[in-house]
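Shown here: the complex without one of its protein chains, the others still in place.
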Amino acid sequence: MHASKIDLNCDLGESYGRYTMGEDEEILKLISSANVACGFHAGDSHVMRKTVSLAKQNNVKVGAHPGLPDLAGFGRRKMFISASELKDICTYQLGALNAFVRAAGMKMQHIIQHGALTSMAENDKSLGRAIIESILEVDPDLIYVCLPGSYIPEMARDMGLKVAMTAFADRAYDKNLRLVNRKIPGAVVHDISLVTERIERLLTEGTVKTLDGDTVELPFDSIMLHGDSPGSLELARAVKQAVQNLGVEVAPMSEIL
Amino acid sequence: MHASKIDLNCDLGESYGRYTMGEDEEILKLISSANVACGFHAGDSHVMRKTVSLAKQNNVKVGAHPGLPDLAGFGRRKMFISASELKDICTYQLGALNAFVRAAGMKMQHIIQHGALTSMAENDKSLGRAIIESILEVDPDLIYVCLPGSYIPEMARDMGLKVAMTAFADRAYDKNLRLVNRKIPGAVVHDISLVTERIERLLTEGTVKTLDGDTVELPFDSIMLHGDSPGSLELARAVKQAVQNLGVEVAPMSEIL
Amino acid sequence: MHASKIDLNCDLGESYGRYTMGEDEEILKLISSANVACGFHAGDSHVMRKTVSLAKQNNVKVGAHPGLPDLAGFGRRKMFISASELKDICTYQLGALNAFVRAAGMKMQHIIQHGALTSMAENDKSLGRAIIESILEVDPDLIYVCLPGSYIPEMARDMGLKVAMTAFADRAYDKNLRLVNRKIPGAVVHDISLVTERIERLLTEGTVKTLDGDTVELPFDSIMLHGDSPGSLELARAVKQAVQNLGVEVAPMSEIL
Partner (left out) sequence: MHASKIDLNCDLGESYGRYTMGEDEEILKLISSANVACGFHAGDSHVMRKTVSLAKQNNVKVGAHPGLPDLAGFGRRKMFISASELKDICTYQLGALNAFVRAAGMKMQHIIQHGALTSMAENDKSLGRAIIESILEVDPDLIYVCLPGSYIPEMARDMGLKVAMTAFADRAYDKNLRLVNRKIPGAVVHDISLVTERIERLLTEGTVKTLDGDTVELPFDSIMLHGDSPGSLELARAVKQAVQNLGVEVAPMSEIL
């Protein structure tokens, strides 16, 4: 077995006011780390407190999931913001969530940026650096959850952060370990048996098959699940089942790194 | 002399994006405690960082100034929010500001709620309790800055908070130590010599003359200045001068309580 | 039969960005008048265009449903805004929706204010007058949809507006024709056979039984349905069926007044 322990993470707390999104209560039974929205792209102060509380009840570790200030676009529309603006909105959101986590008697475990922030940062080193600086100033013990295929994990480690690599069970990769654009056929894997197969390959061999059919090594500490689209909960359960069938222990990333 | 030390506080960091408000740089030369807006009624993450930095440069202590989620109304329009909603938006804002304060190597000194929150809380004990609970869960060492004339200071002390009483140099009081409504003639004192006289009376005797002409004792640890209306800066300078002329030391409230 | 024609109206277009609310497509098959959110308490410009388009496809008339500027509170939290502020936010929202309605080759039929605005206006004549003035300045031909039990319908007629009275099939009334507070047991009627019975009484006799058991006359031109809570769609279908079983024609309010 390539891995004896694996973290399962998922975006949560994306409801807002009277609007609900995601099956948080069900997903929390499956995962070990929750990425909690911080009120900019989704979530609000009431949802944040409730989500942290639910995570605690389910023995799930909490991380911050900061996003762009764009509720209407759910943080998925790139915005031309400066590095200092990005650093500031990250620090603001990390601080806000931290207050709820500490009030619940917990400690923030990790941070993973949301939506368009990832490709913005991957394409502009000043933005990636801004996120890392924000993490360092808020809490240098936070684990920064990264995707492979960009300069970011290395820069984060160089600047002193612990980094956890997350993999996707239901998304195709290219040979550079980048996620294939959702618009390309085959980019999103909906078939449960295929997803299960991918999980098995990843956990036993540490590899994925790219969209082009090559087999490449994929560094990972965690697998990202989804709970906010039709069928995603079923898929998440299948991933959890596949992991357990392999005898791999599900554990929060702080116990793996 | 009634008091040998006095704190001077002022609301700051109320600019937003390209919009500027208040003469923060000038006011910071006069005060010992800054009440920094937290992004709901005013301020944004960039303004918050900048304001904290300016406060540090001027050796001024930083406190949180949370408000209603109503930028258009500047937090001055009462909203019917529940106690749990109020607690949550306070915790969110306190946490957000705290991140910037800690990033600057400082510690939050105090908290004072903004605008309509004060009268909302004074008229509904569940709301006052919500603010106090929020302070306690974020940082029980924070000093809660209160006005006289309501149940709030006592409840706060009973629940374990340190309380600082703030007085207004330019606002008339009634016999119950409540601020007279701004719409009533004489409620706001614009005349510098009158303000100076009120400061002298307060610092030497510990009293104010009410709008009705009675002399009443006014508990105070701090005096609130203003920097966001015409003439307010001049008035603030006069207050500072009057305090210094009396030989009273200006010091942050954490050194007074 | 007391009425030969009846309008059925429902709040629609309350989704926002990636957040969905209400079963608009199903409800549109049942109603004759749609109250479309205008982007303040709910809805956004994209949802507005889509909702207007869906209404047109279903041969449903469109009206404006302006609300308080409080997405987080869904416009249900009273805010202390002035009459001129209220007039301005109504005119803004009416104008915005009007652009989409006219772009679709339609004409706005009516307006009904949302959420907390109703009780705010019922308790303050300056606010009711502000709404009416806004309607008059935007389009004096708009029908103002009112509830019984307050001064508003009379003031609206006196100021020159056409008024349509709306009744609720699933809400209890008191003897003053005011809706009983939702917190009081029996205020909301969930039982379909009871709702059907109320519809029959209303359409054949023009009366309702109050919560206290009295029978009172209830003026009405329209019945408000709901599509945003569990079971509401089923209830709406039952109301439509009951109306049709009585041989009463469902028609937009503009064909009834």
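By letter and in written order, the chains are A, B and C; residue numbering begins at 1 in each of them.
We adopt the following convention: a residue touches a chain if its C-beta (ideal position, glycine included) is under 8 Å from a C-beta of that chain, and two chains touch if they have at least 3 such contacts.
Everything quoted here is computed from the prediction, not taken from an experiment.
K.L.:
One chain is left out of this view; which of B:Gly73, B:Gly128 or B:Pro252 touches it in the full complex?
P.N.:
B:Gly73
K.L.:
Which of these, C:Ile6, C:Leu94 or C:Leu147, touches the one chain of the complex that we don't see?
P.N.:
The missing chain is touched by C:Leu94.
K.L.:
For the chain that's not shown, point to the residue among A:His2, A:Lys78, A:Lys125 or A:Lys209 touching it.
P.N.:
Answer from the full complex: A:Lys78 touches the omitted chain.
K.L.:
Can you list, in ascending order, the chain C residues touching the missing chain?
P.N.:
Here the touching residues of chain C are 39, 44-46, 48-49, 84-85, 88-89, 91-100, 102-103, 137-138.
K.L.:
List every residue of chain B that touches the chain not included in the displayed model.
P.N.:
Given the touch definition above, chain B has residues 16-21, 44, 71-74 touching the missing chain.
K.L.:
State which residues belonging to chain A touch the missing partner chain.
P.N.:
With respect to the unshown chain, the touching residues of chain A are 69-70, 72-73, 77-81, 116.
The rule is simple: only the chains that are shown with their structure count from here on.
K.L.:
Per the contact rule at the top, check every chain pair and give me the one with the most C-beta pairs in contact.
P.N.:
A-B
K.L.:
Quote the value, from 0 to 180 degrees and to the nearest 5, of the angle by which the CA atoms of chain A must be rotated to coincide with those of chain B.
P.N.:
Roughly 180 degrees of rotation.
K.L.:
Given that chain A and chain C are copies and touch, would you call their interface same or different according to whether over half of its residue numbers are shared?
P.N.:
same
K.L.:
Just the number, please: Cα centre separation of chain A and chain C in whole Å.
P.N.:
One centre to the other, that is 42 Å.
K.L.:
Roughly how far is chain A from chain B, going centre to centre by Cα mean, in whole Å?
P.N.:
40
K.L.:
Where does chain A touch two or more other chains at once, residue-wise?
P.N.:
As it turns out, chain A has residues touching two or more other chains at 44.
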